[in-house]
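Excluded from the complex is one protein chain; the other protein chains are retained at their positions.
Our next item is subunit A:
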Amino acid sequence: MQMRSHGFPCFVVEIIMAASEALRNQVAAKWQDSFNRLNRTGVGISGLMEFSKAWAVAAEFLRPRDLGAPPKDFNTHEIRSAFDVLMQCRMLPMLLESFVACLDMSICQRICGRNQHLITDDVTRFMTEYDASGDPDVIGRLVLRLADWYFAWAPGGELGQTISSAYIVNFQTHVFSVLPAAFAAGFKRLLAATLALFTEGATPGVPASVQDSRLWPSFELLGLADRYESLIASVCYEHIETHVLETCAGKWDEPMLSRLREWMAEKVVPWMLLPYARGAKTAEEARTMLQGVGSRFDFHVCKTLCDLRTKEMFDIVIDYPDSTHALHDLKECLQRVDQRTQLVRALRKSNKKRLLHPGADTKDILTQYVSLIRCLRVIDPPGVLLFKVADPIRRYLRDRPDTIRCIVASLVVDGESGDSLVDDDEPIQPLQSAQVDDYTDPNWEPEPIDAGPDFRANKPSDVVSTLVSIYDSKDLFVKELQVLLAQRLLAVTDGNYEKERRNLEILKIRFGEAPLQVCEVMLKDMTDSKRIDQHVQSQSSSVMHPTIISRHFWPKFQSSKIQMPGQLHEIQEAYAREFMTFKPDKKLRWLSHLGSIRLEIELQDRTVGADVPPLEAAFIELFSEQDVWTLNDLIARVGTVERSAALKALLAWVDRGVLREETEDVDMQRFRLLERVPEDAGAGPVGITTAGSRTALAEEEPAVLTVQQQQAEQMKVYWKFIEGMLTNLGGLPIDRIQTMLKFAQGYDRTVDQLGAFMDAARREGLVSVKDGIWRLNR
């Protein structure tokens, strides 16, 4: 208020006139005081005059003007003395204020009709150009231009800190106010261009302004560096992201994280020095300034890589072990970035989508599961991740009918096929089962913090144990193993089953001696058979080399009773007799439908040799009795044999060109022996037209019943009980049936199995179910 009154004496006088006497005196004193200050020691009002001249000079000196206008010629001495005068009059703050007002106008508004709003004009021009071209260079030039304005208008440093800082604040404020919203985007692109310059080196396309060394100081001058700090960071983040995606996607066979960090140190850090280590005098200082921000960016590198690898995880697992390096990278990233839950979620999702569906082979699922075990063991040795990811897979596998068979088949290393799930270099060890915590262990460690309630730290760790532990009991495996071994042993014709013995020894280590005792007996049967055969052959040589098995130690065979005709029967009898003399207390019962026979058939014009199943041999033997047989007669002669199987056997001979099908109608299929190749057969095999396509229809059935078939057989026994209880008690819920069946000796089915069986019975129309109550259909 006081200051203002000095500037406007007339106004003050008016007030004085209106005021009271006391006030008038007071104002008069003040007025005198002010006058003295401005006039100083000057005579009359010469001091005042001097002051007003100095004011004019200083104001003119400070007035912002167009960059294009010719610089006014200032006498530095004159200006200095003018400022001195103002200083003595304590009028510098006033000058500053008027300067600022002037600045405001020159930037934003019209002044006195002649000074156009200079900067606004420039900004508008540049931004229009940028909007049209989208070239960051324009923004670069705009920034440089603004810097020019800044320098042109800056009051000299000699005016003291107050003026220059007030100038800076005002200049920046006004510049920011005129910059349009689009500037931020443009500025971002400009920054990106500068960063690209650092990381990719100078290319011909880089605009000049971007390479201008004045650019960053200009940012600093204009306060852009502070104002757009978050923008700068996001430019860097985005650059890191693109770089990581470009260089690392799909590259799993080399360590990428260390390479990324090198890239950061070599390329990005020099750039980061510009915004983040402004004003650092020494390298040491710069380093401390960069520390915080540097670790933020390093974190971002890890996070980006982690996200990428998480997304790729399923394929990384597929590629294992080629993708080991990617796994190690991921492990390191996960230590820095806590994204374990994301990894688990992503993996579970992709597993569900890509693995656990009916279209996937059980073997593939198992292979993937095993890879997964190995991969996650690299990333997370305690196995928490594995536990979380594996759970759905294990549950799914448990529901698949052929899982056990697949696991067992892969356990029995096949030498040639080499697609076993288990690595050869993994030591063979006994199956481990989960143990309770050992509380006396001095090295005990608590479970990891993100472990679920079901998690057990000392879970079995080797692959086979993990696979076997999918199921609650390993009995199922032993049974399946028995079936598999039986199939393999019966297929051995050359007496070389060393491979099976070796497998069994390995499996014994895993499953223990006792459960595999049965398999041991099977192998012993093989050796015994060989020995007995040697003895029998030495007594009377025979073409027959049987495998004699101990019935109760082998899986159940497909029951089929075929009678071997003619000379085949004689061979059997002769061998059985010889066996009886060797072992008088035993006799042989032939499983005629199993095994294989090598035949040589001499026909009139040719000789046919073949290894055939017994049924085929039996049929062709019958053809030596007469040349034409109907299918029904043939079946009647060999005993109980399924029509489809019989047809298949006959068609096999048709394929070999030995028989010909002569069919008038479906019920009376007749086959004729071809002693001579008929003339019309041409070059191709006989009868291929009708028979060839049909042979493919009948699927080769394995001789040994699978575990499931065996269980179904056994279940039939219990049907009698179920039928009985449903008759006596009416409808029963499944739980009651299960409880009552448990009284039966040897009943070991679960409710689920019983449910499946009852369902099958329902399909056959034996029972019906309503509201969970089962009833007999009558």
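By our rule, a contact is a pair of C-beta atoms (placed from the backbone, for glycine too) under 8 Å apart; a residue touches a chain by one contact, two chains touch by 3 or more; residues count from 1.
We adopt the following convention: contacts and distances are computed from a predicted model.
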One chain isn't displayed here; going by UniProt, is it "N-terminal E2 ubiquitin-conjugating enzyme", "Small ribosomal subunit protein uS5m", "Glucosidase II subunit alpha" or "Anaphase-promoting complex subunit 11"?
-> "Anaphase-promoting complex subunit 11"
Given the contact definition stated above, which residue among A:Ile506, A:Val521 or A:Ala756 touches the chain not shown here?
-> A:Val521
Of the candidates A:Glu21, A:Glu246 or A:Asp585, the residue in contact with the absent chain is A:Asp585
Among A:Val293, A:Ala451, A:Ile571 or A:Met725, contact with the omitted chain is made only by A:Ile571
Which residue of A:Ile393, A:Ile597 or A:Leu754 touches the chain not shown here | A:Ile597
List the residues of subunit A that touch the chain left out of this view.
-> 490, 493, 517, 520-521, 524, 528, 543-553, 559, 561, 567-568, 571-572, 575-576, 580, 583-592, 594-603, 609, 614, 617, 620-621, 623-624, 673, 675
